[in-house]
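Let me begin by handing over the structure; questions about it come next.
A single protein chain has been omitted; all remaining protein chains appear in their positions.
Let's turn to chain A:
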Amino acid sequence: MPPRLCALCNEARAILKRPKTGQQICKECFFWVFETEVHNTITEAELFKPGDRVAIGASGGKDSTVLAHVMKTLNERYQYGLELFLLSIDEGITGYRDDSLETVKRNQQQYDMPLKILSYNELYGWTMDAIVSQIGKKNNCTFCGVFRRQALDRGAASLHVDHIVTGHNADDIAETVLMNIMRGDIARLGRCTLICTQGEDTIKRSKPFKYAYEKEIVMYAYFKKLDYFSTECIYSPDAYRGHARVFLKDLEAARPSAIIDIIHSGETFEVKEEVKATQKTQQTCKRCGYMSSNELCKACTLLEGLERGMAAAAVTERARKKLDAEGPAPENLRTIPFYQQAHPPTNAAGLPI
């Protein structure tokens, strides 16, 4: 039997079955189709303007390593005119993050991009190891997630960039759509399929891999022989997200288009106007100046709980009341430095790419 030809170029021998479409294609066409879909995502959403300073949120894992590689490739191929940076957050997890940061440092050399590392310890005075030793493994992802978001924004502000891109892939987004529906989180449901989110004061954040399958990202890294760190976090993951992830993998096995179909579903609806009206408006945290939906932002509440030895305060309503009953925060409480977004010199007149 003659070798099967690539379904895209009809010339080379097909060597892989594309997880997203099931087509049998050659290696070169795989690179082309993967990169072109990301390019389409970027241009369709008009994510960047020439001259933009863009930070790539880099963890050393597969998603961000491939993202750095693809961003560099596309920036050169299509002349986006972007200035690219690597931005890493050191959560302080011994045996996990210290190793993965080594990978990021190698990426810095390989891709020739400036790297900034900001640590939880530096910003909040707490490492994740210290947090877990106080609160245990349950709920620690709440702390890590809230702290990382703010840390990324602060790191980006210090680099004077106007845009952060993260390696969130299609699987992550589909999983989040399902989770937000099952948990009734309307505010996040409205946001989670947006490719780019931007509050008034925050730095733009976007997900160029929004439609890229996790399996294809791994495949891309494999064929390009990219250097990435593949260990899962040593602290137990969010149990609820775990359920959603297993379900999504089952759906993908039943019909591979399910991931993209869920994202499509998420994009076709929006929160009703009358429901939006009941949602809290954004304000700034009175303690650290970061965006918040309450007087105190989530990070400040979590930090106060940690400092006062009542870490559950921001996690459960009952614990929060107990904390309030103990009186106001002491004067000498450790707080997060006040947040000020540096306004970088942007190419305001530039047309979107």
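Annotations for the structure displayed:
As a working rule, a residue touches a chain if its C-beta (ideal position, glycine included) is under 8 Å from a C-beta of that chain, and two chains touch if they have at least 3 such contacts; residues count from 1.
FYI, contacts and distances are computed from a predicted model.
Of "Cytoplasmic tRNA 2-thiolation protein 2", "Actin family", "DNA topoisomerase 2-associated protein PAT1" or "Ribosomal RNA-processing protein 42", only "Cytoplasmic tRNA 2-thiolation protein 2" is the UniProt protein name of the chain excluded from the display. One of A:Glu76, A:Asp98, A:Glu270 or A:Glu295 touches the chain omitted from the figure, and that residue is A:Glu270.
The residue touching the chain not shown here, chosen from A:Arg13, A:Arg183 or A:Arg318, is A:Arg183. Here the missing chain is touched by one residue of A:Glu76, A:Asp227 or A:Asp261, and it is A:Asp261. Looking at chain A, the residues touching the absent chain are 8-9, 17, 20-23, 29, 32-33, 36-37, 40-41, 44, 177-178, 180-186, 189, 211, 240, 243, 247, 250-251, 253-258, 260-262, 264-272, 275.
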